[in-house]
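The structure follows.
Note that this complex is displayed minus one protein chain, with the remaining chains in position.
After this line comes chain A, so read on.
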Amino acid sequence: MTKTTTGGISRRTLLKGSAITAGFIGTTAVTGFPAVHADEPITLRYLSTATNQSPAIAAKAKEVTGINVEYVTVTTDDVTKRIITQPDSFDLVDSEYASLPNLIPSGNLMGIDAKKVKLVDKLATVMTKGEINGKKIGDQGTAPHKVFYLEKQRGKEFAKEQTEWITLIPTTYNADTLGIRPDLIKRPIESWAELLNPEFKGKAAILNIPSIGIMDAAMVNEAMGLVKYGDKGNMTKEEIDKTIATLIEAKKAGQFRAFWTDFNESVNLMASGETVIQSMWSPAVTAVRLKGIPCTFQPLKEGYRAWASGFGLPKTLKGKKLDAAYEFINWFLDGWAGAYLNRQGYYAAVLETAKENMEPYEWAFWMEGKPAEKDIHGPDGGLLEKAGTVRDGGSYDTRMGAVACWNSTMKENAYMVQKWNEFIAA
């Protein structure tokens, strides 16, 4: 009985949702989420990395939708591993688009019904079409728009055209580059090639997650003019060999101080001055800066390596939990969470609603690349940037517009991992 009620209300909300989508999107401040869950709270087990989780988001979701979010925190690789080996151990997953070529053929995720996602037409075009303001951006690797749609709900093939079945609903995405210590380098850095510049011998680092490390290495190789790639995100065996050869040569010459695999290691290396230039992630740069140590997320002329992650649903999810998952996704896109993520330096899936939930000066700093009018605070209230600073890499359009390639799963993945191990052992 309760079940029918819930179903009915969800459908009604959805109808309302599509009406809004059809008409006037801009004005949808939380239009009455059903309060029916209040007496019988539903718990969603939300699988993702620590990066995508925040107690504040879970608390706000509970307040607005009545849904309990129970975070299951694992590493990036374990998200993939859990989806493939234990698809019943979660109700909602936040996974990287780059893993999809492995996830979709496993059949453990089901397509998300676009009709049930209210703001589906407002999802950033970077994700859905690979373009910003109608202009194409770099799409080497597993660019989200290549793996965005499925042919049918339980399909194992990606659709080339837009369909009503979406693989993942975007949560966050960003463009990564090299992190540097401007105080120790003391000159402008403009190219990925600098990572292997002998000037920084013994003071460079690369990340030891093969699928991402190889992309950074490819950016370096290409910048040095050593290898010309067809698609950096889908290399041939020969391209892999050449890329690894450059790395091995640099390693033997003592270029690298260390390799890192997790966020904190990269922060420690940079903050302690063990390295002055390295592959890095945006929040890690912020973490170094919060210690009062200068660190720049350096924009480079060859462009960025981008990544994106999004919500997926396990194939076994049904009934009230399925409705709750859609409700949570709709709430997530509604702006509060998007603003929260934008303030962490990531980008939200629906920009319009995130904007409504941010102060104009925050939006100007994070998204428009303008100097901060006031001090910029993180979502937890901590001071991130003083008034007057400009975000590294500038505005959304400049940063995402300069994407050169995306994190990916290559066809030659097994061979790549084998060669990567060779590099580590060299």
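Following the convention adopted for this analysis, a residue touches a chain if its C-beta (ideal position, glycine included) is under 8 Å from a C-beta of that chain, and two chains touch if they have at least 3 such contacts; residues count from 1.
Here is the rule we go by: contacts and distances are computed from a predicted model.
Per the UniProt record, the chain missing from the shown structure is "Spermidine/putrescine transport system permease protein", taken from the list "Cytochrome bc1 complex cytochrome b subunit", "Spermidine/putrescine transport system permease protein", "RsbT antagonist protein RsbS" or "Response regulator receiver domain-containing protein".
Screening A:Q53, A:T73 or A:N102 against the full complex identifies A:N102 as the residue touching the chain left out. In the complete complex, the hidden chain is touched by one of A:T65, A:T80, A:S95 or A:N342, namely A:T80.
Only one residue in the set A:T43, A:Q86 or A:Q418 touches the chain that does not appear here, and it is A:Q418. For chain A, the list of residues touching the undisplayed chain reads 77, 80-81, 84, 101-103, 105-106, 202, 208-211, 251, 256-261, 265, 268, 272-274, 409, 413-414, 417-418, 420-422, 424-426.
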